[in-house]
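Dropping the structure in here first, questions after.
Removed: one protein chain of the complex. Kept in place: all other protein chains.
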Amino acid sequence: MSFSVTEPSNGTKWFAGILVIGYALITIAPLLWIIATGFKSGPDSIAYPPKVVFEPTLEGYVNLFTDRTRATQDMLDAAGEPQTWYDQIARDQGTVITGPSRYGERFMNSVIIGFGSTALCMLLGTAAAYAFSRFRVPLKDDLLFFILSTRMMPPIAVAIPIFLMFRQLGLSDTHLGMILLYTAVNLSLSVWLLKGFIDEIPVEYEEAALIDGYTRFQAFYKVVLPQAATGIASTAIFCLIFAWNEYAFAVLLTSGTAQTAPPFIPTIIGTSGKDWPAVAAGATIFLVPVMVFTILLRKHLLRGITFGAVRK
Amino acid sequence: MSNFISGLLRFRRGPWEMLASILIALGVVMLMQPFAITLYSWSFLITLIGTVIFIIVSHFPE
Partner (left out) sequence: MTDTPIHKVAQATPESMARRIRGLSDRTIAWIFVAPTIFLLLAVNIFPLIWTIRLSFTDYRVNRPNREVEWVGLQNYERILSDPDIWATMQATAHFLIWTIVLQVLIGFALAFLINKKFRGNDLWTTIIVFPMMLSPAVVGNFWTFLYQPQIGLFNYVVAFVTGADPASFSMIGDVHLAPWAIIIADTWMWTPFVMLICLAGLRSIPDSIYEAAECDRASKWRQFWTITVPMVLPFLMLAVLFRGIENFKMFDLVVQLTGGGPGNTTTLTSIDLKREAFEKWRTGYSSAYAVILFVTVFGLASIYVKALNKVKER
């Protein structure tokens, strides 16, 4: 190791490391608690003192995906022997399964709306970002500021007219409506981020391609897009995460067919009061993909949260 | 300070943007302060003026 005046001493490093790791453990505790609660039985989840060591069960997950009813002895006799493992788990709680719950549907809505809006947003965003980066667009700065400011608007305030507009157009509670809305909200992020990424690609590459007889479109497809691939991918993940997490618009503008998971998860209740293992199971399935994406994104996080201004 | 004023007089962007920012900040503070309801009542107007000035002066030369 080379010695320099700016290199912290080993003691400092140890001290810093211990403090940071301590904070990281505190910050991750609630998340681990969510995951753990998903595998607890009902009584274990509300035990005092809170149980760190417990017997794992899939009860929460079974309850999450099924509707059940409290069974009387007659019903149990009539239903006969449990047919499947999840049937067995429901029976052990003194309930019988009456059908699948809405969670699967809501989760799929999140997937459809998330991926749909991300795809549309990337299509529009890449084109606009390329134009802003390479061409002299009239009122460029004003347009860029206008695009960014749309992101800053309070969702509840925007939701009032959107609600009226969607009702007129028959878009309320539809996938298409939510996809368009999330696309519009995410466009600001994708245009700003992608403009930064495209700015970094030397113009000379395209100029060479243009001299070789490529058209502008071809130069865009064959030279710029491959060069910007990493940037496009990380921008797409940011857009996906936003659409995935969004709650305010979803709760105000959807109620049934197009409702996404975030407004649905808090409404999960069991046969008697709040079923925390089921809520935790729903949250776990919903949150873990985002954690995986965060790990993939870690090099670009800073750009994403500052609209591409800070590049490190 | 005299630089600031001469900047304002010559319609330079920097000092005008500073003035607009101060007005906006003042408006926001007035909106949320817990001391006098009169200040709260006038906060929106101050913020609005600041914002409008900001939009206009962002087109002034540097």
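Here the chain labels run A and B in written order, and each chain numbers its own residues starting at 1.
One rule holds for everything that comes next: a contact is a pair of C-beta atoms (placed from the backbone, for glycine too) under 8 Å apart; a residue touches a chain by one contact, two chains touch by 3 or more.
Just so we're clear, the structure is a prediction, and the values are computed from it rather than from any experiment.
Only one of the listed residues, A:Leu58, A:Ala119 or A:Val290, touches the absent chain: A:Val290. The chain not shown here touches chain B at positions 17, 20-21, 24-25, 27-28, 31-34, 37, 40-44, 47-48, 50-51, 54-55, 58.
As for the chain not pictured, it touches chain A at residues 4-6, 8, 12-14, 16-17, 19-21, 23-24, 27-31, 33-34, 37, 46-50, 124-125, 127-128, 130-132, 134-137, 143, 145-150, 152-165, 180-181, 183-184, 187, 191, 215-218, 221-222, 241, 244-245, 247-248, 251-252, 261-263, 265-266, 276, 279-280, 283, 286-287, 290-291, 293-295, 298, 301-302, 305-307, 309-310, 312.
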